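For this view, one protein chain was removed and the others were kept in their places.
On to subunit A.
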Amino acid sequence: MNARDAILQRLYQGREQQGGFEPPASDFSVLQRPHWNKTKKLERFVQAMSPVHGEIHSTSRDNWHLLLQQLVRDKGLRNLWIGNGTPHGSFLADHWQLEQVPLLQRTQPVNEWKDELFNDVAAALTGSLGAIAETGSLILWPTPAEPRVMSLVPPVHFVLLDSDRLYATLHETIQQEGWAKNGMPTNALLISGPSKTADIEQTLAYGVHGPRELVVLVLE
C-alpha cells in the first residue's frame, strides 16, 4: 500500500473505531463587528496600520499623482516601478513630471531582470483590491501587470487604496466577495505594514526582507 492510502485508511479506521464524532457547531457571530460606516472604517484602518509603521496619506482621485511625486522627491527615490497597462499606471505615466526619476515599466518575466530588481529598483506602486479596517490590512491579488514581487522586493511600496473599498473584517471580506465560491487567484495577500522582525531580543526592526516603507495613498 502506498503512503497515501495507508494514512487515509488509518484515519478512516481510527474514526470508525471511535464510532465517529460530532463536533460542536461553529458560531461565527463573535467575529461580527457593530456596523461601521465608511468614516469609522477608515478611522479603524488608520488606527491599526499606524502603530506598525504604515504611512497613510489621504488624497483625491484626480490629484494623487501630485502627492506621489512629492513623496518620491522627499524620500529621494532614484526610480519607481509601475505596472504595465493598469489604469493608474498609464495615468501616472501620462502625468509624470519628475524627469530625474525614471518610471520603470517591465513586460518580461521577473527572473530575466532579477539582478536589476534586487539591486536597483528603489520603489514600486501597485493598486489594491481594498482593505480590512479591523486589522489595517491591504488586500492585494497580484496580476501579470503587477506581479507578486512588486509589493515585496523594492525597499518602498506605494499602494493606492479606494476609500469605498473598505471592509470591516477578514470574515466579512471573504463572505461579501465570495472568495470561496468564485475561486482564489494563484496568490492572494493581506499586507499590514512594512516588513519587520523581532527575532533579535524582541526588538522591532523594520525592512528585514520585504519593504522598509509601506505608503498608502487613500483615494477619497
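To be clear about the criterion, contacts are C-beta pairs under 8 Å (C-beta built on N, C-alpha and C of every residue); 3 or more make two chains touch, one makes a residue touch a chain; residues count from 1.
In the analysis below, contacts and distances are computed from a predicted model.
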Protein name (UniProt record) of the chain left out of view, among "Amino acid/amide ABC transporter membrane protein 2, HAAT family", "L-lactate dehydrogenase complex protein LldF", "Isoquinoline 1-oxidoreductase subunit alpha" or "Iron complex transport system ATP-binding protein": "L-lactate dehydrogenase complex protein LldF"
Residue of A:L66, A:A93 or A:I174 in touch with the missing chain, whole complex considered: A:I174
Hidden partner chain, touching residue among A:L66, A:A93 or A:V208: A:V208
Residues of subunit A (touch criterion as defined above) contacting the omitted chain: 2-4, 6-8, 10-12, 14-15, 17-18, 20-28, 30-31, 48, 52, 106, 108-111, 114-115, 118, 134-137, 142-144, 147-149, 152-153, 169-171, 174-175, 179-180, 183-203, 205, 207-211
